[in-house]
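The complex appears here minus one protein chain, its other protein chains still in place.
In order of appearance the chains are A, B and C, and numbering begins at 1 in each one.
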């Protein structure tokens, strides 16, 4: 009757390689960021984007939290690139949690990730 | 905190070889016997003696009971031989139990052995 | 020198060499030594070994792995089932049913329930040692919480119709606990077919290591249990304490081996037992305690007129390892309450010997043992006072 805590292969790979973590390099276009923090839920997420010609030209994340959260941020940052700003900030946290096989008690952290995207969206709206 | 039930070397030897168990062979002199039974105490003892020239010339025992009882009967029968009838029926059951390292709960059986000797004594008195 | 023939499988079964090998690997330098509760890779390796074992244990009794809870043995399993279910249901009393021929682990758990204010109906076995399902039905009351009946008896080998009892309990929504310590791995056990809510068994009766057992807990509806020991929350919080990886692994292998040839081995063992019974016939007057069918294949309980059991066992020393009464209270000289419940006299109990055969018993062992027993009986009866043969039985 013991549960064996596990990470999916995707989570391991994304956590270990952490593609698009860190600082956004310079480049043409506008820089935007969105950040959300809920320390009591053990999640703190920040996205940095460069918009160019109506698309996300580059994206970076930084995160403090569990491996599932870090993997999710990496995945979201990866998928943003090439999307329109409107597409980039859309997220179904439940679907993402399912994709990464995150245990249900971690959904709260994915909502923080969603909040960071909302912050990003707000920043982009203001800039328009 | 486990107690390991054990038999002393003497008990093992006397029980295994059971000297003087069985039927008393024929011979000169008078035959006497004494018997005591306490089935609820798991003991049944019988001694058969041949008295000749004022001494126990031969002795046999039969017993139903535990190894300590059988060993005790063998020891008592052995010691009788050569004794006067009066000596032969004297027994200190407590000393005997100690000699054979019998656990205290077995003392009751040694008292049955003593009863058999009393029976023997009674029989010898009657015959006098 | 040849070792004594081991005819005490009902007390404990020798470890299967494959079990020993699997445990040795587990305990060896490359084994999973970490705490199986630890989240790191080494901990998960241990947890995986345990889950694999759990699947094998479950498989033996037709259960799903999630329904198996590891304990330290059938004593703990029985207590957790009985005390755990009753304490969870009622703080101060309630009615429960069991029999007079259960193992002490069950009897004494019920005695504790009595001290805690529960009312116990103690069923008497029929003359052949069985608990009649109709007796169980008659004992049930509207407020009955639990029935506990063993599958196979550890002294006589007599088996109960657990499925019939299970049907009755289910219909009345009363929990059924089955002590299957003697039967699991020796005859088919089908917890679902029984409608059992709780089933206890132990590794060391089926070729596994001592010190690990299992409690099957029915999944739907799942009975609520109050733990016996509280702590780290292992086993869904029902049995806290670091799981012993090597013990679980050994238990698992033993269950897999037992399941693989259950029926052929049961047939072989049963034939050996019957041969032993035949070979002992020259020792008449003798009788068989609880010899009716169905029975566990390996247990033969015989009474020999005119014999005292302790002396018989000592006479057999070096030749045969067997047991008078239950091994669990071999230290006490009290006559077996199981045999007493079958109507035997105290003397008849004292004259009885439990011979139990199992996986590593060969024909030759049975031949040798019978010879040694006949020899010992002759010597002891020859030593007994005249009349003992008639009076002691």
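Here is the rule we go by: contacts are C-beta pairs under 8 Å (C-beta built on N, C-alpha and C of every residue); 3 or more make two chains touch, one makes a residue touch a chain.
Just so it is clear, the model here is predicted, and its values are computed rather than measured.
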Options C:6, C:118, C:216 or C:304, residue touching the unrepresented chain: C:6
Contacting the left-out chain in the complete assembly, out of C:42, C:66, C:261 or C:363: C:42
Full-complex contact with the absent chain, from C:191, C:206, C:238 or C:322: C:322
Hidden partner chain, touching residue among C:65, C:93 or C:211: C:211
Interface residues of subunit C (partner: the chain not displayed): 4, 6, 8, 11-15, 17, 19-20, 23-24, 27-29, 31, 33-35, 37-43, 72-76, 78-80, 103-106, 108-109, 111-112, 202, 204, 209-212, 228-234, 240-247, 310, 313, 316-318, 321-324, 326-332
Residues belonging to subunit A that touch the chain removed from view: 3, 5, 7, 12, 15-16, 18, 21-22, 35, 37, 39-40, 42, 44-46, 62-67, 70, 105
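Going forward, only the chains that are shown with their structure count from here on.
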Between subunit A and subunit C, centroid-to-centroid distance (C-alpha), Å: 57
Separation of mean Cα positions, subunit B and subunit A [Å, integer]: 94
Junction residues of subunit A, two or more chains touched: none
Per-residue multi-chain contacts in subunit C, two or more chains: none
